[in-house]
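Excluded from the complex is one protein chain; the other protein chains are retained at their positions.
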Amino acid sequence: MTTLKERYYAVADGVRKAEAGRQKWAQGLRGRWQSIPKPVRLLAGLAGVVLLFALPNIAIPGIPFRTDEIPNGIGFSFVLSTIAIYVLVAVGLNVVVGMAGLLDLGYIGFYAVGAYTVAIFGSPDSIVATKYPWLICVPIAIALTMVSGVILGTPTLRLRGDYLAIVTLGFGEIIRLVAVNLRVTNGQRGIPSVPAPDEAHVDWNVFGWFRIKFDFDLDIFTPMDARPYYWLALVLIIVVILAVRSMERSRVGRSWLAIREDEDAASIMGVESFKFKLWAFAIGAAIGGLSGALFATRNVFVNSGNFNLLLSVMFVAAIVLGGQGNILGVVLGTVIVFYLPERFRFLSTKRELVFGLALIVIMVLRPQGLWPSRRRARELQDRKLEAKEAAAGA
Amino acid sequence: MRRNLVRALTGVAVAAALIGTAACAPSDKSGDNGDGKSCTYKIAMMGPITGDNAGLGKPILQAVQLAVEKHNSAHADKCVTLEQADDKGDSSVAPGLAQGLVANASVLGVVGPAFSGPTSATGSIFEGGKLPIISASATRPDLSTKGWTTFHRSLGNDASQGPAVGKFIKESLKASKVFVIDDTSDYGTGLSEESKKALGSAVVGYEQIQPKQTDFSAVVAKVKTAAPDVVFFAGYYAEGGPLAKQIKGTGIKTTFVGPDGIKDQGFITGAADAAEGSIVTCPCIPAEKATGTFAADYKARFKEDAGTYAAEAFDAANVFLDGITSGVTDRAKMLDFVNKYDKDGVSKHIKFDAHGEIAADQIVIWTYDVKGGQIIAREPIK
């Protein structure tokens, strides 16, 4: 008769051995991946992208990953498009939180500004009723959110750490409440008929010089089918990720890193911390605005109920869960946080409870996130060693 | 070593979750109607089944269930499956559900969406899919004027409830000073606007609260200063309960009147003793006033009294079910059938006009008293 403790150790030993094997395998995997010639890697990446684009049409018997295969499930392409939009949000938030290390809990505010801008300027049912086509609304949305990022950032970025967190949280809530209360945003009633990307109904007389007239609707983007929106979001994600990556490797990205690690030291070394923090804020805001614009377009309808604070907090949870700083990790985190609750709809009311517990368990077991950036993981390793040394010293 | 263990456990946990995902799904395929037989056609109920407003969705769901069960036992050859679409009353969840329903060609009709917000967010989707919908509870007036041919509702809208409430407060309650409060929701603001129009100069004050607010001191202070005969609150029970309680706490004598949104036991729980003597208005008829055996059947099946909108939902479901009985096999025919429907339901005579509204003379707004912790039918507003 073995004792419970012995049995526990036996099991733990087995698990440990399996894990050691897995690690070796994972390291081998990375090595092997690196050793593949570049064209092949590129080709594999391309295949992955193609797979992503084909996803709404794929069903594998036996592996029911589609959310519409479960009873009372939500349309799969709709879920995919939601996740894609949220991934875009997370990529933008990652610039602020993961790269520059500024804890922004009110990021949803920028998302809301983007969504409302498209709705207000584009929809014939808003009280402004300028009826601009989508292609004009989106740049306006990006510009406006960027400006609101600077407006929010200029006074608040002098605050540090948790004060910044609570002020941004406050700002996010202010934006939502203003949307509830103002006439132009129409509160809970919202703004319907947000224009689709492929329609334009314009008849402008520019300064009396010449006339611009467009009147078309290609009917590719319809409220009936979320796939075109998903594909559009995917394209935007790829573009934005490439842009953010190149930024990360530039002087700006290195400045963010320096500020994140030690702002005082960075300032002493000549990094203009305020300027770069503001840049991070503005760029993050612009990406948030873009995703908000996309969200409004996909839903065709915007109201104040779409922008509650908890969603904002969920975005932060998603990027930390995935592994902040690493874009692919962030994508993974977002997919987990927003896909699993839809897939597990049959848990119905209990899924939020399960989600909360899962958040604790995962973060306690893997504080660096599921797929951290290598640099971050090393930092955390250092911190852990420090903790050990401190404990040994004491 | 410890770290490795932890990582390993994470790996195992993730793997287990993935396997679980794969394993548990095939078992819960839909398409059965309980006795294992697969039905060709489906109707759906869309509304809050979980979430903060689940209380208002439950009677609707159960009434539709009852209708489907009755239909299936009478017409086993044309059996129907009920699809549940839980939108939580949230207009950002609703479009995805609507697309799912539209994509499912065997769904021939939808009872719902229950709330006005999700209805306005999904109307164009149902329209695009030519899937007929009959809401048993969405009362915002402009839903029927957006050019959606698929939209119908089996009850009166706020354009009829608002004026009726105004008339009732002025004539039956003989109030000369009325304080109107709404909850900034889609439903609340629409209703408060309509009732303010009807009340005219009797309105001595107007305030808005926020959903989930619990401390209403600022509103209560204004109510106290205005000293109205009647406070009309256009909103839901979650805020209505504590609001009624806090107004009563100031000691002023006033009658609390609320619409169908507070017609829920939750209002009485929330307001406790302050609920007593409040009056509830609703474009829904009391279940016991429904014709036929509906109220008794409902009670026998679900062991509780039929709640708000149960009778209206039962009627809505029966429109679709009658269509299937009469041999409708696709959405175009169903839409045609619904538009031509002309028959007595349990709540009223069901016949839709060109906008999908019930004829005005069929709409009756009822008032209810809160007495002894119960919501009891009082009288229809004439």
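Should a chain be cited, it is by its letter among A and B, assigned in written order, with residues numbered from 1 in that chain.
The criterion applied here is as follows: contacts are C-beta pairs under 8 Å (C-beta built on N, C-alpha and C of every residue); 3 or more make two chains touch, one makes a residue touch a chain.
What we mean here is this: contacts and distances are computed from a predicted model.
**Student:** Consult the UniProt record of the chain that does not appear here and report its protein name from "K+/H+ antiporter subunit F", "Glutamyl-tRNA(Gln) amidotransferase subunit A", "Hydantoinase B/oxoprolinase family protein" or "Branched-chain amino acid ABC transporter permease".
**Tutor:** "Branched-chain amino acid ABC transporter permease"
**Student:** Sort through A:Leu52, A:Ile166, A:Ile220 or A:Met247 and give me the one touching the missing partner chain.
**Tutor:** Within the whole complex, the residue contacting the unshown chain is A:Ile166.
**Student:** Of the residues B:Asn104, B:Gln213, B:Thr325 or B:Asn339, I need the one that contacts the missing chain.
**Tutor:** Going through B:Asn104, B:Gln213, B:Thr325 or B:Asn339 one by one, B:Gln213 is the residue touching the chain not shown.
**Student:** For the chain that got dropped from the picture, name the residues of subunit A it touches.
**Tutor:** Contact residues on subunit A toward the absent chain are 97, 103, 155-156, 158-159, 161-163, 165-167, 169-171, 173-174, 177-178, 180-181, 309-310, 313, 316-317, 320-321, 324, 349-350, 352-353, 355-360, 363-364, 367, 380, 383-384, 386-387, 390, 394.
**Student:** Identify the residues of subunit B touching the omitted chain, counting contacts across the whole complex.
**Tutor:** With respect to the unshown chain, the touching residues of subunit B are 50-52, 54-55, 184, 207-210, 212-222, 224-225, 237-238, 241-242, 245-246, 249, 265-266, 268-273, 373.
Simple rule for what comes next: only the chains that are shown with their structure count from here on.
**Student:** Show which residues of subunit B lie in contact with subunit A when the two form their complex.
**Tutor:** Going through subunit B, the ones touching subunit A are 1, 3-13, 21-22, 25-26, 28-30, 49-50, 83-86, 90-93, 95-97, 99-100, 102-104, 117, 120-121, 124-125, 128-129, 140, 146, 184-186, 189-190, 208, 210.
**Student:** Once bound in the complex, which stretches of subunit A touch subunit B?
**Tutor:** Touch residues, subunit A against subunit B: 12, 15-16, 18-20, 22-23, 62-65, 68-75, 77-79, 82, 177, 180-181, 187-190, 192, 222-226, 299-301, 303, 305-306, 343-346, 348-349, 361-362, 365-366, 384.
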